[in-house]
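I have a structure here, written as structure tokens, and I will follow up with some questions on it.
Heads up, one of the protein chains got dropped from this complex, but the rest are sitting where they should.
After this line comes chain A, so read on.
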């Protein structure tokens, strides 16, 4: 019984507490139960396969506490996918990080007992002290089903309690049950799991004695599905949902973002008037407020993105999307599950890659892992927003829709098509293989709980804030130093402030680096200042925004908003010409769409594929793709506008 990971629930993990593992099929309410018991935030969602790693926490019980582990969902103890292997490894104590559990808490969806008792039988056969929690009893009864918990407990030979996990009903009974976890009974006669017919007989007799009444199908769900899964209406709704998704990011978030921007502008003015001039004032004004603040203003968009994804997941639409998209995914050699991994990658490729653990085929997994980073993640969002604002006037309309929103939708579409194409290429070459079983459970539609949604939004948003406060802050500060030194005081003594700033930047360390790589990106129309941002963005994409913020603040401290638009080439054949022309902006967007500029994604790829080969290959193919398409985009846009 190891002891690590203190919890936020206020009860530390005690030495020698009983270890209890939560075992159950996907989407049965294990994470909801875990969160209620421990106060920790495991991700919950109405999509089979949300928990892909295990979380541990301490649950308070009437006379002490026990350690609970939330495991990924599994349909059987015979693993068919990597996350199911984790379950078995955990149960048998084969994971070095945690000890084997002392007791099993089997979580069963009471609406599907005919099926889930199969897993329960396998769990009982393991011979651990076992207890059972029934979830979804609210849905069971609402749909005309019923079960006698006492009789079920007698038939199974282990304690059984019923709960409504996500609302916390029955949690106190579970706590009481956990109190005696070490002394839960072990099944005397292991149920017959090896023979299908015998297992069926066993399940039937258990459920007969528990007077189980199978619930009818949910009326609301089948009504809604009649529309949402309809071949024509369903596909139209799906497209509308996707399009609406990106319109919301622009139209709803814009005013909030302006308000946040206003606060930062105000601070910038305060800093300028109170700190005077000098290096400290400049650091606060350009690096902190212009740079880091420039990234932080995108918090509303990122929050909305996660809000919409978590709502879609919680109501159960993700599975429907996977159902509708399976045929299209099949064209790329993948299946509907890969679609969900890719849709999660629109938040961040890291959870997207982790979500592939639910896929049984390792080849499909790797093809998805290799293509998921092309999906437009939330780190690209600030970059696109800045560039689209430069490219498309904000009052341009496309019918009733904002043209900027449509441009953003196009970028997301591009990311999606690119990752499907890449997956297809990988499946056709390095990862060739025939069709694999595809199965997907369609949960009933459920109303999301406020608690669950807040948690699903808060965790990634907090991570974004932390990222801004750590890596983005550090890289921005380093770039500030590189942009402002050497100080060149003698040379700039007789210039006015703006001229002096440009002179220093042009002759700084960063300026030298930018100019050194300038020839490489010259064909794409990037000048050395854009290149500085590009170099920085390989640490984190958002650094591009903070660097452009610094450049703009240095060029025109009075009106940094407009400075980017006015930026001109300082030397070379295009001297004096505007830098951010349409072809250059298009090239930049394409470069960001395809380039691998995320250290965490690479580290996750390395961990999930257990080799450096795949991340290295990803960096290489994505760079070639980025440069190639950016060049093409630059050329074509040039032709179109001339």
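Criterion: a residue touches a chain if its C-beta (ideal position, glycine included) is under 8 Å from a C-beta of that chain, and two chains touch if they have at least 3 such contacts; residues count from 1.
Simple rule for what comes next: contacts and distances are computed from a predicted model.
For the omitted chain of this complex, the UniProt record lists the protein as "Ferrous iron transport protein A", which is one of "Putative protease yhbU", "ABC transporter permease", "Aldehyde oxidoreductase FAD-binding subunit PaoB" or "Ferrous iron transport protein A".
Taking the complete complex into account, A:204 is the one of A:204, A:223, A:397 or A:607 that touches the chain left out.
Among A:169, A:213 or A:363, only A:213 touches the chain left out of the display. Contact with the omitted chain, checked across A:138, A:176 or A:441, is made by A:441. Screening A:80, A:513 or A:582 against the full complex identifies A:80 as the residue touching the chain left out.
Annotation for chain A: contacts to the undisplayed chain at residues 75-76, 78, 80, 109, 111-115, 118-119, 196-197, 199-200, 204, 207-208, 212-215, 217, 222, 225, 229, 231-232, 234-235, 323-324, 326-327, 330, 335-336, 360, 435, 437-444.
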